[in-house]
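And then subunit A:
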Amino acid sequence: MANDIILETESLSKHWGGIKALNDISLRFHDRQLHGVVGPNGAGKSTLLNMLCGTLKPSRGCIFHKGEQIDGMKPWKFVRRGIGRSFQKTNIYTVATCLENCAVAAQRRFAGSFNLLASRHTNQRVTEAAEKALHQVGLERRIHTVAAEISYGEQRQLELAMVLATDPCILLLDEPMAGMGHEESQRIIALLDQLKRDYCIVLVEHDMDAIFELSDQLTVLDNGTHLITGTVDEVRNDPRVKEAYLGKDDDAEEEAA
Partner candidate 1 sequence: ATDPVKIGLMLPFSGIYAQLGEAGRDGLKLALKQNAAELDGVTFEYIALDTEAKPARAPELASSLLNQHNADFIVGPVHSGVAMGMIKMLRGKDTIMIIPNAGSAAATGPLCAPNIFRTSFSSWQPSYPMGQVALDKGYKKVYAISWNYGMGRESLDAFEESFTAGGGEIVEKVLLPFPSTNFQSHVSDIAATNPDAVFTFFAGGGAIKFVKDYDAMGLRGKIPLLGSGFLTEGTLEAQGPAAEGVMTTLHYAEQLDVPANQAFREAFNTEYGHYPDIYAVQGYDAGLAIANTIEKLNGDITDKQAVISTMEKLTIDSPRGEFTFSKAHNPIQNIYLREVKDGVNVVQSIAAKSLEDPARGCKL
Partner candidate 2 sequence: MIFEKRTERLFLPVFLLIVLCLPLFLEANSFFVSKVTTVLILATFVMSLDFLVGRVGLVTLGHALFYGLGGYLFVIIAPEYEAVNFWLYTFYVCALAALIALVVGVVVLRTSGIYFIMITLAISQMAYYFFFDSLNFGGSDGVFIFMKPETSIFGLSFLNLDDPMHFYYLAVLSLFNTLLFLKLILRSRFGRIVEASRQNPERTEALGYNIFAFRLISYVIASTLGAYAGFLFALQYGFVNPSFLTWEMSGTALVMSILGGMGTIYGAILGTFAYEGLQYLFEHLTEEWLLFMGGAIILMVIVLRKGLAGYLEKLLEK
Partner candidate 3 sequence: MSTELFFVQLINGIQYGLLLFLIASGLTLVFGVMGILNLAHGSMYMVGAYLVWYLVNVTGSFTVAAALSAVIALGLGILIERLLIQRLYNRNHLDQVLLTIGMIFVFNSLQSILWGNDPYGVSVPDALSAAIPFTENSSYPVYRIFAAVVCVAIAGALYFVVSKTRLGMLIRAGESNREMVEALGVNIRTLYTVVFAIGVMLAAISGIIAAPMRSIVPGMGESVLITCFVVVVIGGMGSIKGAFVGALLVGVISTFAAVLMPSLSNMVIYIFMILVLLVKPQGLFAK
(Lines give C-alpha, C1' and ligand atoms only; values in the text may rest on other atoms or scores of the structure.)
Protein backbone atom coordinates (compact mmCIF):
# COMPACT_ATOMS: atom_id res chain seq x y z
CA MET A 1 0.00 0.00 0.00
CA ALA A 2 2.73 2.36 1.01
CA ASN A 3 3.87 3.07 -2.48
CA ASP A 4 0.64 3.77 -4.27
CA ILE A 5 0.91 6.39 -6.90
CA ILE A 6 -1.45 9.08 -5.79
CA LEU A 7 -0.58 11.95 -8.08
CA GLU A 8 0.87 11.78 -11.51
CA THR A 9 1.74 14.23 -14.25
CA GLU A 10 2.11 13.47 -17.89
CA SER A 11 4.29 15.70 -20.07
CA LEU A 12 3.16 18.74 -18.16
CA SER A 13 4.19 22.05 -19.72
CA LYS A 14 3.65 25.69 -19.00
CA HIS A 15 4.55 28.50 -21.36
CA TRP A 16 4.26 32.22 -20.91
CA GLY A 17 4.61 33.84 -24.26
CA GLY A 18 8.10 32.82 -25.26
CA ILE A 19 9.13 31.71 -21.81
CA LYS A 20 9.03 27.99 -21.24
CA ALA A 21 8.67 27.81 -17.49
CA LEU A 22 8.10 24.08 -17.56
CA ASN A 23 8.57 21.60 -20.34
CA ASP A 24 7.36 18.04 -20.61
CA ILE A 25 7.44 17.02 -17.00
CA SER A 26 6.23 13.53 -16.17
CA LEU A 27 6.41 12.71 -12.50
CA ARG A 28 4.83 10.28 -10.07
CA PHE A 29 4.14 11.09 -6.48
CA HIS A 30 3.62 8.27 -4.05
CA ASP A 31 1.41 8.10 -1.04
CA ARG A 32 3.21 8.27 2.30
CA GLN A 33 6.36 9.57 0.82
CA LEU A 34 8.08 12.88 0.78
CA HIS A 35 9.00 13.92 -2.69
CA GLY A 36 11.55 16.69 -2.78
CA VAL A 37 11.74 19.05 -5.71
CA VAL A 38 14.81 21.20 -6.10
CA GLY A 39 16.40 23.25 -8.81
CA PRO A 40 17.92 26.63 -9.45
CA ASN A 41 15.85 29.75 -9.16
CA GLY A 42 13.35 30.04 -11.93
CA ALA A 43 13.55 26.34 -12.71
CA GLY A 44 9.80 26.05 -12.55
CA LYS A 45 9.24 24.51 -9.16
CA SER A 46 6.57 26.93 -8.03
CA THR A 47 5.00 26.70 -11.45
CA LEU A 48 4.81 22.95 -11.05
CA LEU A 49 3.14 23.26 -7.67
CA ASN A 50 0.75 25.89 -9.00
CA MET A 51 -0.40 23.45 -11.64
CA LEU A 52 -0.63 20.55 -9.22
CA CYS A 53 -2.97 22.55 -7.03
CA GLY A 54 -5.02 23.89 -9.89
CA THR A 55 -4.26 27.62 -9.67
CA LEU A 56 -2.48 27.52 -13.01
CA LYS A 57 -3.81 25.76 -16.06
CA PRO A 58 -1.18 23.69 -17.84
CA SER A 59 -0.35 24.76 -21.40
CA ARG A 60 -0.04 21.12 -22.25
CA GLY A 61 -0.12 17.77 -20.48
CA CYS A 62 -2.30 16.16 -17.89
CA ILE A 63 -2.50 15.65 -14.15
CA PHE A 64 -3.98 12.52 -12.61
CA HIS A 65 -5.15 12.14 -9.06
CA LYS A 66 -5.75 8.56 -8.07
CA GLY A 67 -5.96 7.74 -11.72
CA GLU A 68 -8.51 10.41 -12.51
CA GLN A 69 -7.67 13.29 -14.78
CA ILE A 70 -8.09 16.52 -12.87
CA ASP A 71 -6.40 19.26 -14.86
CA GLY A 72 -8.81 21.93 -15.96
CA MET A 73 -10.88 21.67 -12.81
CA LYS A 74 -11.44 24.72 -10.64
CA PRO A 75 -8.76 25.21 -7.98
CA TRP A 76 -11.17 24.72 -5.14
CA LYS A 77 -12.08 21.31 -6.47
CA PHE A 78 -8.45 20.29 -6.11
CA VAL A 79 -8.59 21.13 -2.45
CA ARG A 80 -11.73 19.11 -2.02
CA ARG A 81 -9.79 16.14 -3.32
CA GLY A 82 -7.33 16.66 -0.53
CA ILE A 83 -4.63 18.55 -2.34
CA GLY A 84 -3.45 21.35 -0.10
CA ARG A 85 -0.72 23.86 -0.82
CA SER A 86 1.35 26.47 0.93
CA PHE A 87 2.59 29.56 -0.83
CA GLN A 88 6.12 30.68 -1.38
CA LYS A 89 5.08 34.27 -0.79
CA THR A 90 3.23 34.40 2.50
CA ASN A 91 -0.46 34.43 1.83
CA ILE A 92 -2.55 34.79 4.95
CA TYR A 93 -5.46 36.80 6.33
CA THR A 94 -3.49 39.59 7.85
CA VAL A 95 -6.26 41.25 9.85
CA ALA A 96 -7.53 38.06 11.43
CA THR A 97 -6.04 36.23 14.41
CA CYS A 98 -3.92 33.18 13.82
CA LEU A 99 -6.68 31.01 15.16
CA GLU A 100 -9.22 32.51 12.80
CA ASN A 101 -6.80 32.01 9.92
CA CYS A 102 -6.65 28.32 10.62
CA ALA A 103 -10.34 28.10 11.41
CA VAL A 104 -11.16 29.29 7.92
CA ALA A 105 -8.92 26.56 6.63
CA ALA A 106 -10.39 23.90 8.86
CA GLN A 107 -14.05 24.76 8.49
CA ARG A 108 -14.47 23.26 5.07
CA ARG A 109 -13.92 19.74 6.33
CA PHE A 110 -16.75 19.91 8.77
CA ALA A 111 -19.23 21.19 6.20
CA GLY A 112 -21.82 23.84 6.91
CA SER A 113 -20.02 26.65 5.16
CA PHE A 114 -23.26 27.55 3.49
CA ASN A 115 -25.04 27.65 6.78
CA LEU A 116 -26.23 31.22 7.02
CA LEU A 117 -27.42 31.11 10.58
CA ALA A 118 -25.34 28.83 12.78
CA SER A 119 -22.65 30.71 14.63
CA ARG A 120 -19.11 30.20 13.49
CA HIS A 121 -17.95 29.85 17.07
CA THR A 122 -20.13 26.94 18.02
CA ASN A 123 -18.35 24.30 16.04
CA GLN A 124 -15.89 22.85 18.51
CA ARG A 125 -14.26 20.61 15.95
CA VAL A 126 -13.22 23.51 13.78
CA THR A 127 -11.62 25.31 16.68
CA GLU A 128 -9.86 22.18 17.80
CA ALA A 129 -8.51 21.41 14.38
CA ALA A 130 -7.27 24.98 14.05
CA GLU A 131 -5.58 24.89 17.41
CA LYS A 132 -3.99 21.58 16.62
CA ALA A 133 -2.47 22.92 13.43
CA LEU A 134 -1.05 25.92 15.27
CA HIS A 135 0.48 23.62 17.85
CA GLN A 136 2.02 21.47 15.18
CA VAL A 137 3.99 24.37 13.73
CA GLY A 138 4.80 25.86 17.11
CA LEU A 139 2.64 28.95 17.06
CA GLU A 140 0.72 28.16 20.24
CA ARG A 141 1.87 31.41 21.86
CA ARG A 142 0.37 33.41 19.03
CA ILE A 143 -3.08 31.87 18.84
CA HIS A 144 -4.92 35.09 19.54
CA THR A 145 -2.47 37.49 17.91
CA VAL A 146 -3.52 39.24 14.75
CA ALA A 147 -1.52 37.84 11.85
CA ALA A 148 -0.22 41.24 10.72
CA GLU A 149 1.47 41.66 14.06
CA ILE A 150 3.55 38.53 14.07
CA SER A 151 6.99 38.56 12.54
CA TYR A 152 7.80 37.37 9.07
CA GLY A 153 9.13 34.03 10.19
CA GLU A 154 6.09 33.42 12.28
CA GLN A 155 3.90 34.24 9.34
CA ARG A 156 5.71 31.53 7.44
CA GLN A 157 4.80 29.14 10.23
CA LEU A 158 1.22 30.25 10.05
CA GLU A 159 1.24 29.70 6.32
CA LEU A 160 2.11 26.08 6.93
CA ALA A 161 -0.39 25.71 9.76
CA MET A 162 -3.16 26.75 7.44
CA VAL A 163 -2.42 24.00 4.99
CA LEU A 164 -2.26 21.49 7.79
CA ALA A 165 -5.61 22.66 9.06
CA THR A 166 -7.25 21.70 5.80
CA ASP A 167 -6.11 18.16 6.60
CA PRO A 168 -5.07 17.30 3.07
CA CYS A 169 -3.79 13.94 1.96
CA ILE A 170 -1.37 15.57 -0.45
CA LEU A 171 0.69 18.46 0.84
CA LEU A 172 2.30 20.74 -1.69
CA LEU A 173 4.78 22.89 0.19
CA ASP A 174 6.59 25.75 -1.48
CA GLU A 175 9.67 26.66 0.49
CA PRO A 176 7.99 26.35 3.87
CA MET A 177 11.21 26.95 5.72
CA ALA A 178 12.29 30.08 3.91
CA GLY A 179 12.50 32.97 6.32
CA MET A 180 12.28 30.77 9.34
CA GLY A 181 14.98 30.70 11.94
CA HIS A 182 17.14 27.72 12.67
CA GLU A 183 15.12 26.49 15.58
CA GLU A 184 11.82 26.82 13.77
CA SER A 185 13.20 25.03 10.74
CA GLN A 186 14.27 22.13 12.89
CA ARG A 187 10.82 21.90 14.28
CA ILE A 188 9.24 21.87 10.85
CA ILE A 189 11.66 19.23 9.67
CA ALA A 190 10.65 17.03 12.57
CA LEU A 191 7.02 17.70 11.81
CA LEU A 192 7.38 16.80 8.14
CA ASP A 193 9.27 13.71 9.05
CA GLN A 194 6.32 12.63 11.08
CA LEU A 195 3.67 13.74 8.60
CA LYS A 196 5.17 11.91 5.68
CA ARG A 197 4.21 8.65 7.31
CA ASP A 198 0.57 9.48 6.61
CA TYR A 199 0.61 11.86 3.71
CA CYS A 200 2.10 12.40 0.33
CA ILE A 201 4.24 15.50 0.60
CA VAL A 202 5.76 17.43 -2.27
CA LEU A 203 8.40 19.68 -0.84
CA VAL A 204 10.15 22.47 -2.67
CA GLU A 205 13.07 23.81 -0.67
CA HIS A 206 16.45 25.36 -1.08
CA ASP A 207 17.52 24.21 2.34
CA MET A 208 19.63 21.24 1.29
CA ASP A 209 20.04 19.84 4.77
CA ALA A 210 16.32 19.55 5.11
CA ILE A 211 15.76 18.17 1.65
CA PHE A 212 18.44 15.50 1.96
CA GLU A 213 17.25 14.52 5.37
CA LEU A 214 13.59 14.24 4.48
CA SER A 215 13.24 13.17 0.87
CA ASP A 216 12.31 9.68 -0.12
CA GLN A 217 12.49 10.70 -3.71
CA LEU A 218 14.11 13.76 -5.14
CA THR A 219 13.49 15.49 -8.43
CA VAL A 220 15.76 18.10 -9.88
CA LEU A 221 14.43 20.61 -12.35
CA ASP A 222 16.57 22.95 -14.34
CA ASN A 223 15.32 25.70 -16.55
CA GLY A 224 11.96 24.08 -16.97
CA THR A 225 13.25 20.66 -17.83
CA HIS A 226 13.41 17.51 -15.83
CA LEU A 227 16.97 16.66 -14.92
CA ILE A 228 16.70 13.60 -12.75
CA THR A 229 14.49 11.84 -10.26
CA GLY A 230 15.82 9.34 -7.79
CA THR A 231 16.86 8.72 -4.23
CA VAL A 232 18.81 11.32 -2.38
CA ASP A 233 22.10 9.60 -2.96
CA GLU A 234 21.54 9.10 -6.65
CA VAL A 235 20.77 12.74 -7.09
CA ARG A 236 23.47 14.04 -4.87
CA ASN A 237 26.15 12.31 -6.79
CA ASP A 238 24.89 13.16 -10.21
CA PRO A 239 27.43 15.43 -11.88
CA ARG A 240 24.77 17.38 -13.78
CA VAL A 241 23.06 18.27 -10.55
CA LYS A 242 26.27 19.41 -9.00
CA GLU A 243 26.94 21.64 -11.87
CA ALA A 244 23.50 23.08 -12.27
CA TYR A 245 22.44 23.41 -8.73
CA LEU A 246 24.58 22.46 -5.82
CA GLY A 247 27.87 23.90 -6.81
CA LYS A 248 31.22 22.26 -6.23
CA ASP A 249 30.03 20.37 -3.23
CA ASP A 250 27.52 20.47 -0.43
CA ASP A 251 29.59 22.51 1.87
CA ALA A 252 30.19 25.25 -0.61
CA GLU A 253 28.93 27.75 1.83
CA GLU A 254 31.29 26.76 4.49
CA GLU A 255 34.16 26.94 2.13
CA ALA A 256 33.35 30.52 1.29
CA ALA A 257 33.45 31.24 4.98
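We adopt the following convention: contacts are C-beta pairs under 8 Å (C-beta built on N, C-alpha and C of every residue); 3 or more make two chains touch, one makes a residue touch a chain; residues count from 1.
Selection rule, in plain terms: all candidates are chains of the complex that A comes from, given by their letters.
Everything numeric in this text was worked out from a predicted model, so none of it was measured.
Peer 1: Which of the candidates 1, 2 or 3 touches subunit A in this complex?
Peer 2: Among 1, 2 or 3, only candidate 2 touches subunit A here.
Peer 1: Which stretch or stretches of subunit A touch candidate 2 in the complex?
Peer 2: Checking each residue of subunit A against candidate 2 gives 53, 55, 74-76, 78-80, 85, 87, 91-96, 100, 103-105, 107-108, 112-121, 123, 162, 166.
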